[in-house]
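Note that one protein chain of the assembly has been removed; the remaining protein chains are unaltered in position.
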Amino acid sequence: MVLTLFIIASVTFFLMDALPGTPYNNQDRLTESQLEMLNKKYGFDKPLFERYVNYLVSIVHGDFGISLQFSDQPVSTLLSQRMGPSIQLGLQAVIFGTLVGVFLGVIAAMHQNRFLDVFCSLFAITGRSVPNFVVAVLLQSLFAVTLKLLPIGLWDEGFRSSILPSLTLSISPMAESCRFIRTEMVEVLSSDYIELARAKGMSEIRIAFSHGLRNALIPLITVLGPMTVSLMTGSLVVENIFAVPGIGEQFTKSILSNDYYTIMAVTILFSAMLVVVIFLTDILYQLIDPRVRVEGKKHGTE
Amino acid sequence: MKRLLSVVLALTLVLGAVSFASAEESKVLHWFISGEITTMDTTKVYDTISGEGVFLIADPLYRLDQNADPQPNLAVALPEISEDGTVYTITIRDDAKYANGDPVKAEDVVYAVQRVFDPAVGSQNSSVTGIKNRLAVRAGELPVEELGVRALSDTVLEITLEAADPYFTKKLADTSYSPIPKAFAEEQGENYALSADALLSAGPFVLTGWTGTEISWSYVKNPNYWDAENVYFDEIVYQVVKDQNTALNLYEAGQLDGVNISSDFIPLYEGQDDLTKISTLRMTNLEQNINQLQGDGSYTPHPVLSNENIRKALLFGIDREELCNEVLNGAAAPAVGVIPNGIASAPDGKSVAESFGVLVNFDLEAAREYLAKGLEELGQDSVTLRLVTSDTDESIKIGTYLQSEIQENLPGIVIDLANVPSSVRFAEMMGYNFDLALGGWTGDYDPTSYPNQFETSYEHNHAKWVSEELTGLISALNNEDGNDFEARWEHLKAANEYLIDNAVVIPLEQAVNGYLINPALTGFVTHQLGYSVFDLSRAAFAE
Partner (left out) sequence: MARNEQITIPDSAFVPMKTEEIQAEPEMPRALSFLEDSWRKLKKNRAAVVTMIILLVVGCLAFLAPVISPFDPNEQHLSWKNLPPKWPGVSLNGLNGTTLFRGNRVDSYALAKVPEGQCFLFGTDEFGRDLLSRALWGTRISLIIALIAAFLDLTIGIIYGLISGMKGGRVDTVMQRILEILSGVPSLVLVVLMLLIFEPGMTSIILAMTISSWIPMARVVRAETMKIKQMEYVQAARALGAGEIKIALSHILPNISGIVIVRAMFSIPSAIFFETFLSFLGVGMKIPNASIGTLLNGGYKVFRLYPYQMYIPAIILCVIMLSFNLFADGLRDVFDPKMKER
């Protein structure tokens, strides 16, 4: 795991160095001498490899550098202050989206090709068919402006402020869950051992939830894992629309403004979370379906 | 029973009175800003966001009024200027205090200016100019003490310039001249200005609720401010709103007292009290790379744009009225020349437009003639030019319009639009290897700063235009003319004409910023130039 992280960080470091432009926001107005002075101050005038090594050394000591966009604030301050809301929104979105999605998926599978199936599927797919800013704007327009039930945005009303953004972000996990569950369940529900359970008199609902679900979960968690990570690292558009002080914007803005240390820090953060989640997912596979073996033991004719 | 009733009644009355008294709310203004603060250190301010951010905690020597005339602020009167115009002596108030009660001294202003040029501080500020030895200090060749600012006493300040500058008093209204106590700053060290605790305000308000990356923070009235009695608001809350729709929703819901409004929405609010339009002196120009940098370091003339007729065809072939009124809905005013209208008045009182004339106008016939001649000289039927825009919405809009307009008005010119992130665009422009680029330019109160852009030795002369004549004019303006306004005006006029005659650049428009502001808000001053558009320090709600 650490090796993967190291490779990701290194590749990003070298690629990032090739980005054109400077990290100074005011580059149009800076004179050559000012540029020299600034590069000297921040150490950007040293050769690439030396900077690379210095950076690795400083990470080990916990120093992630400073953010040039945010008036030289330490990057760790930036992250610790702004990660919170993004993580909260991401988790709320995934939990809510998955629960509702699974529920819809099961219902759809149980009524395959009939009205409820089409309805649930349509509902999930429609949400996923439009970009999240469309959903965000519509939700804000309906609930905050017209009905005045929820705040327009900002982050000053505690949980209430997080409802609309979480709802917007939950559409993706909801749709994927609904569709995956439905697909797997439809197959499972027509297989033999289910027929047996039916013959034995088990109710459809029990069948669906206790037998069908297990099979359906594997592809779902494969997709949900990385999706959770990207949701937790914030969405630029949704956070901008609802004026949420999250970290989402930094994943793109730092790249577009050459804020080197921030780019590295958010990349490392995102990758670390991703690597951990993938590792956990692999473990989860084995728990859910013991027939699945990941770290391949040789078997059979392999 | 009756006694009980009367006791209850009395209590209710008392409670009611008490709550009525405390119901006199604190006076709060909810204002907007378009992004997170980039720096709260007055000596490092380099963009409009940080400019807005520091304005309320700074106490500059002068404040500009609505006519852009400097009025004494921290200084007690306009500066005493020496005969040759290079030495400014300024007396500051003796009753000015910081938020913690400490007195403000002249040496604090000296320290602040020294910080602007101290290489250890690393300021990107480009608005403080003209001070003696500043370049050497910044390059580390001279110690900070050699900078042309010193304190003659606790209340007297002396600034020495390299050359006379008639606009210097206006430039003294910059927040970079706001006092900073040296002991406090050194105590904070690296952390100075990184959070509200690490700042000591000398201005009308004190910063709270900011530790570096917030999207909402406030300014609370500074009780020790020398002019505190004229400061109306108890608190001003700043909110970062990046999305236009949300900003409008918040304004209409009354949660914000002011928001900016893009050109798309101006027609919706036209004629309403809320809409405030502020003309600025920010020019948008179509820049041309007339001499291109080759791989070996030499410059060769651009194959197409070095032809003056083609350049003139572009200059006269664009309908700026249509651009400003139809495309930008009034969020811009057509350019009159390289020097923007409204920046200064001629010695006889006329405006720039009246005195210099409107040199860039739409003349389709003439443009087509120039085009025909140019194409003939180049020996081609059609030429393709790549136009690079920046990534702001407005820039893309203008670029899209220009492509259609140029191709329609000047058949034979094909425009290839390239919308790239600003870092890529900047690399191209500073690499002097582009065709056309949509550029913006904001100078300072000295009109020389506009034609100066194209002077041969200027670092950001993207056109790479070489001209001794222009260099001569600029040099005269900067070094010789001094306070002789007549001479200055003549040279400015000549520079303006020169640039247009040679079609070095194609001025398009001057920006007009649109805002929605609570009609009850009065007493605020707007600036056409500089890093802060609004001066809210003495603003108030009309009672």
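Per-chain residue numbering starts at 1, and chain names A and B are given in the order in which the chains are listed.
The definition used in the following text is that a contact is a pair of C-beta atoms (placed from the backbone, for glycine too) under 8 Å apart; a residue touches a chain by one contact, two chains touch by 3 or more.
Just so it is clear, the structure is predicted and the values come from calculations on it, not from any experiment.
Novice: Kindly state which of the options A:Y42, A:F242 or A:Y285 is in contact with the chain not pictured.
Specialist: Checking each option in A:Y42, A:F242 or A:Y285, the one touching the absent chain turns out to be A:Y285.
Novice: Identify the residue among B:Q403, B:N461 or B:N496 that touches the chain left out of the display.
Specialist: B:Q403
Novice: Looking at the full complex, which residue from B:I278, B:A372, B:A418 or B:A487 touches the chain that isn't shown here?
Specialist: Of the candidates B:I278, B:A372, B:A418 or B:A487, B:A418 is in touch with the missing chain.
Novice: What does the interface between chain B and the hidden chain look like in terms of residue numbers?
Specialist: Contacting residues on chain B, toward the hidden partner: 244-245, 248, 262, 264-265, 268, 322, 326-327, 389, 391, 393, 396-397, 399-401, 403-404, 417-421, 423-424, 427.
Novice: Of the residues in chain A, which ones touch the absent chain?
Specialist: Interface with the chain not displayed, on the chain A side: 3-5, 7-8, 11-12, 15-16, 18-20, 112-113, 118, 121-122, 125-126, 128-134, 137, 141, 175-176, 179-180, 183-184, 186-187, 190-191, 218-219, 222-223, 226, 237, 251-252, 255-256, 263, 266-267, 270-271, 274-275, 278, 285, 289, 291-296, 298, 300-302.
As a convention for this text, only the chains that are shown with their structure count from here on.
Novice: Distance between chain A and chain B based on Cα centroids, please, to the nearest Å.
Specialist: About 39 Å, centre to centre.
Novice: List the residues on chain B that touch chain A in their complex, please.
Specialist: So the residues of chain B in touch with chain A come to 36-41, 44, 46-47, 50, 119-120, 122, 124, 126, 135, 138-140, 193-194, 211-216, 239-243, 245-246, 249-250, 252-253, 255, 421-424, 426-427, 459-460.
Novice: Which bits of chain A are touching chain B when the two form their complex?
Specialist: Those in contact with chain B are residues 19-22, 24-34, 36-38, 40-42, 69-73, 77-78, 81-82, 137, 140, 144-145, 152-156, 240-243, 245, 256-258.
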